[in-house]
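A single protein chain has been removed from this complex, and every other one stays in its place.
Coming up: subunit A.
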Amino acid sequence: MATTTVSPPAPGAAVPGRRRRTPLARREARWAWLFLAPWIVGFLAFQAGPMIASAWLSLTEYDVINPPEYTGLDNYRELMADPQVARSLGNTVYYTALHVPLVMLISLGLALLLKRVGRLQGFFRTVFYLPVMTPAVAVGILFLLLLNTQDGLINRGLALVGIDGPSWTTDPDWVMPGIVLMSLWSLGSTVIIYLAALQNVPRDLYEAASIDGAGAWARFRHVTLPMISGALFFTLVVNTIASLQMFTEVYTMYFGNRQTQTSFNSDAATFYVIHLFQEAFQFLHMGYASAMAWLLFLIIMGITLVQVKLSKRFVYYEGEDQ
């Protein structure tokens, strides 16, 4: 890539208030905007537009069929008092609190193992990533079978070691752990990110640490973790956001097709986005659902901001001063 060097002003020369850009810099900027244009157009058309529309709709009574009717902050007041909103939000936060640390820990463990595999690493990397390719609906159905209390593979496995497995899909206390178990199916993306980060840690750092007498744990704690902290932070943020937006697999498992509505569903499996979807498309409360969407947006933004703030203390990026 071409780079531009700007010569310092000659001693005694007048320093202009605003530095003039060279023709090359201007040309580069134009190219940059050109390459950014598809994303900007896409964002404005498919994200910013709908976001502004939903912000407006959240202030209305709107059923999709009839024109929206302005109601001010009524939807927000109603959702603050809605026990279903509190319950679904509680379930979602509970899931996030279980899912994110587990995914990060297990993925890191797997990535560390993969790093040691050697020549077969490519094969195992593919194997770990394959489940990510499974459609979410298929995953939901698959885990309904695996989590079957009487004949599911998981409880059969537990029975082998003398444990009477729980009713994963019907006991309210076990529904969420069952969903978390299912969610671990697709941790392949996180494993691949960690593996890439681990492979980028310079070997000389480990060698220097060893010479200084650092053991395996000390090398992991003081070399590996800081060097992959950027990847850890990235996966923390994206997994948290994805968890707070959990929908497809759980909807398939517990809510299915409303036209048949034969599946058992549990309060314990009502995630926030599922409740939002029901309000929007089954009960036709699109204005209320829009308010729910904005509440979730604010929650996610708040959590992400806290994470970013904390990251300044714990995350090391190569090239920055420490």
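By our rule, a residue touches a chain if its C-beta (ideal position, glycine included) is under 8 Å from a C-beta of that chain, and two chains touch if they have at least 3 such contacts; residues count from 1.
Just so we're on the same page, contacts and distances are computed from a predicted model.
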Protein that the absent chain corresponds to, by UniProt name, given "PqqD family protein", "Spore gernimation protein", "YjbH domain-containing protein" or "Extracellular solute-binding protein": "Extracellular solute-binding protein"
Which of A:Q121, A:N148, A:Q245 or A:T304 contacts the chain that the document leaves out: A:N148
Of A:S229, A:N265 or A:T304, the residue in touch with the unshown chain: A:N265
Which residue of A:I65, A:A81, A:V161 or A:A216 touches the chain not shown here: A:I65
In subunit A, positions touching the absent partner: 63-66, 144-145, 148-152, 164, 166-167, 169-172, 257-259, 261-262, 264-268, 278, 281-284
